[in-house]
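The complex appears here without one of its protein chains, the remainder shown in place.
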Amino acid sequence: MAKSEVREELTPTPPVKKPPRFGLEADGTSSPAGLIIKIAVLAMVLGIAVWAALPLLANDRWVGLAIVVLVTALLFYIYLSPRTVPAKYLIPGTLFLIAFQIVPVLYTMSTAFTNFGDAHRGSKQEAIAAIEGTSVQQVPGTPEYVLSLATKGDPTTGDIVFLLTDPAAKQSFVGTSQGLEELAADDIQLGPDGKVVEAPGYTVLNIGQASARAEDISQFSVPTDRGAIKNQGLSRAFEGTPLQAYDASCDCIKDAKSGQTWTADDSNGLFVDSEGQALAQGWKVNVGLRNFTDVLSDQTLRASFLKMLIWNFGFAIGTVVITFALGLLVAIVLNKEELKGRRIYRSLIILPYAMPVVAMYLVWRDMFNTDFGLLNRMLGTHINWFGSTASAMFAILLVQLWLGYNYMFLVCTGALQSISADLTEAAQVDGAKPFYAFRTITFPLLLVALAPLLIASFAFNFNNFNAIYLVSQGAPFPPDNPMAGNTDILITYTYRLAFGGAGAQYGLAAAISVFIFLIVAVISILSFRRTHALEEIN
Amino acid sequence: MKRKLPIVRVAVLLAVVALVVSACGGGGTGGTGGGNAETSGAQLTIWVGGGPSGEATKKLGAAWGEENGVNVAVQIIPENLQTQFVTASQAGKAPDVVMGAHDWIGNLVQNGAIDPIQMTEDTRAAYEKLAIEAVTFNGQTYGVPFTMNNIVLFRNTDLAPQAPSSIEDLVATGKQLKAAGKTSEILALPVGPIGDAYHINPLYTSGGGYMFGQQPEGGYDPKDLGVGKPSSVQAYEKIGALGEKGEGALKRSITTDNILSLFTAKKTAYMISGPWQFADLKKTKLHYDVSPVPPFEGGKPARPFITVDAAYVASKGQNKLLAQEFVTNYWSTPEVNLALFKASPNVPALTAALEQIKASDPLVVKVAEAGRASGEIMPSIPAMAAVWDPLGKAEAAVIAGANPNSSVSAAGKAIQASLK
Partner (left out) sequence: MSELIPPSETMEPTPIRPPGEQVEEPRHEVVRLGSARGGWFRRVGWRHIVGLLALAFSIFPILFVVSAALNPLGTLSSSQLIPTGASFENFTKLFDTSFPRWFLNTMILGIASAAVSLFISSCAAYGFSRFRFKGRRFGLLSILLVQMFPQFLAIVALYLMFATITDLWPPIGFNTVWGLFLLYMGGALGVNTWLMKGFFDTIPKDLDESAKVDGASHAQIFFGIILPLVAPILAVTGLLAFIGVVNEFLIASIFLTEDSAKTAAVGLYGLVSEERNNNFGVFAAGTLILAIPVVALFQFLQRYIVGGLTGGAVKG
């Protein structure tokens, strides 16, 4: 410090204080308030990091721990360095975006390379366990036991035993891991429902104790010569045997009763028999590009893809244009300060936006009902709104207009307020007509301010599932094609394909989404280049 | 500003404070965060759908929990309960018990989400035969049923005192009433713009169609699809004759949203719907009666779908012991059945419960009788899920006047394609 002070005195050039290369003041923060806030925030970050790291440590999750450490280090670097000023503003949102939007999207895209879906959700082991578990049948001719769960000795640590009573034969047994043993009737006490209530050497468990030992109980069974006795709840036990068992030597499932064999088909994740019949439970396997080729070769998709794409764009663009037009119009009209009741108008106009969108879609759908709907009754017509493509498209856009124009109205009002009135005033001083002033000054400025919003709104509506699905459900459907309707957009078609078949097919749906994503990305990039010009008008 | 803050000291102080606080907090949560099972007290989580039935389940669950010292948490899942259950099961967050329709069973089993249940002979015998059949899949029983619903014909007795013996009879009476200006619609059968294969099934079966053939050992055969076969086309020809270009009895503008208001406003004398309408109908002063959905004259019997709600034990639940106990021993009692019935008027599945309500709710018993007589269990095989959408759309097209042959064949083809 002293050196620079000396320098200051000696040299006539204005003092240039060199900012520290790294630290709290690195980026020019100098006010005490600013510094304190920075310290507090960084301290909080550190605190959260430690709190997050402890369970990770406790559970040996090294990858998670590494991520926490890296992120914390990154945050410290960003906020203490002078060169990362943009990042200081962007990093919080970006972190959340990555964690909760990008990561799920990437994961979902990765499932496009698998057959993830119903019957193919888990691993092969899980499928085998499920197959064996659901094939357990009660051995015919065996009694239905009344069960008392008990332990030999201490309830929390003793070995589990089953105290069984055969109500028909009026006999009682004790079942251990060795097998069944008869119990003499005089030794034990039976309750009213036949349950063994007391037996020497054994402690009968109550519900609390039993559920504390639940895991041990679920793994416990009494072996018999034809199978095993397992409990069903707290008070019943059955002798059963799994009919189907996995044989590792042939990688197949064998049925003990019928002798049928199902061999593992690892390319499809199913157990299949010689005739091609598969067992219900399957597992998730990697299928490479199969989903993508299926999408490309799907006949319905090929025939209707162009149609759906065009309507998808038309719908999204149309929605943006009409909502913006009406919203702007009403905003301008109501922008006059002399207008009394402006506040009331504004509050009531945005009221639809406060209603849950899903309920409103349903109300509108009801209003379009051919025979009983409000619209037809008001207009005195009998239009089948969703019976023809043109009227269905009109209906959908009308609903979108209703739902969206008040959002645009709100934003345009804010915009009109923000844009300096001085500019318009100045123009009029020079004698320009008001409308001309609006057109050449206000509107371009508005557009600069709102163009990004319009683009974002387009993106949002491109995948506006509810707008189509809840209103028309894609109707009308050409009689020969129940899968792709005339008002279907790509996402509703994807949904139907994913969930309409014999079970959800997430992998296939993810593949379609990837395609849609690529198309939209290309188009967005191209249009983004154009708006780049708009940005610099200012 | 020239006064220098003791920056370094403040920073270090705050950092130390933050570390200490987080360490204490972290230690606390680390302890309880590792394991999430309650070690103190038994726990049972039940998932159920919304509506009055869900509320009743809450009360019943609480009662059982109190009696047995178990902490029962009944959670109401408003939408997509089946999908959410399967997703949760895979992620290791499954509940212990889930209540749902029987046609979920095929899908739940193929995802390894539910366990079979062993019922004693006595318990089994206490239920309606069809109810037990509905919860059986691949030879195993998977759920404990508690309701057994099917649709019937509701009839405004002021306008139409006699129950119609056939569809033609119904249409004739309906037309008379319409001509006399007493009603504006012949029949309120929900169709909608994309159709409704569930409500049209009695007419479909009466006209000769079927969904899936039966396997020799019982259960439906996914390889034998009835949609697209000539019998299904014939059935839809008859249905088409009743449609908008025909008698005008079936219309796409009539949906589940408006049948009740049409019926209660006396705009129609006939409504085809299920026992869930009883609660609202009680609030009006309407005079009505129920009877089985009539068949076509000279046709096969009209078979409405039977849907059963059941309680299932989740395979991946944390408290299977209590779940099994709850489902097999508590949910199968008449008291529970009756309590659920009081909350939501679905037909009880226990024969004893049905007997008990004979005096107070004769109409409900009539619904049960109609089901027993000619109901067919809705297929629970996973393949059935592929049928609803295309078949419904074919129905809507035919009712609008399209050619039955091309519509139904197209539906059949689409279903076959998605089953591959």
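As written, the chains take the letters A and B, and residue 1 is the first residue of each chain.
FYI, a contact is a pair of C-beta atoms (placed from the backbone, for glycine too) under 8 Å apart; a residue touches a chain by one contact, two chains touch by 3 or more.
Source: prediction; values computed, not measured.
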{"item": "Of A:163, A:190 or A:449, the one touching the omitted chain in the full complex", "value": "A:449"}
{"item": "Contact set of chain B toward the excluded chain (per top definition)", "value": "29, 32-34, 36, 47, 49-54, 73, 75-81, 84, 87-88, 90-93, 256-258, 260-261, 264-265, 276, 279-280, 283-284, 344"}
{"item": "In chain A, positions touching the absent partner", "value": "27-31, 34, 52, 55-56, 59, 61, 64, 85-90, 92-94, 96-97, 99-105, 107-108, 111, 329-330, 332-334, 336-339, 341-343, 345-360, 362-364, 366-367, 369, 372-374, 402, 406-407, 409-411, 413-415, 417-425, 428-429, 433-435, 438, 445, 448-453, 455-457, 459-460, 462-463, 465, 491, 494-495, 498, 506, 509-510, 513, 516-517, 520-521, 524-525, 528, 532, 535, 538"}
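By our rule, only the chains that are shown with their structure count from here on.
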{"item": "Between chain B and chain A, distance of the C-alpha-averaged centres to the nearest whole Å", "value": "25"}
{"item": "Chain B-facing residues of chain A, complex", "value": "24, 30-32, 35-36, 39-40, 42-44, 46-55, 58-59, 118-119, 121-122, 126-127, 129-130, 133-138, 144, 206-208, 210-212, 214, 217-218, 231-236, 238, 240, 280-282, 300, 362, 366, 369-373, 384, 386-387, 472-477, 479-483, 496, 500-504"}
{"item": "Chain B - residues contacting chain A, complex", "value": "1, 3, 5, 7, 10-11, 14-15, 17-19, 21-23, 25-27, 29-30, 33-34, 39, 41-43, 68-70, 83, 86, 90, 106-107, 109-112, 115-118, 120-121, 138-140, 193-194, 222, 251-255, 257-258, 262, 315, 319-329, 382-383, 385-386, 389-390, 393-394, 396-397, 400, 402-403, 406-407, 410-411, 414, 417-419"}
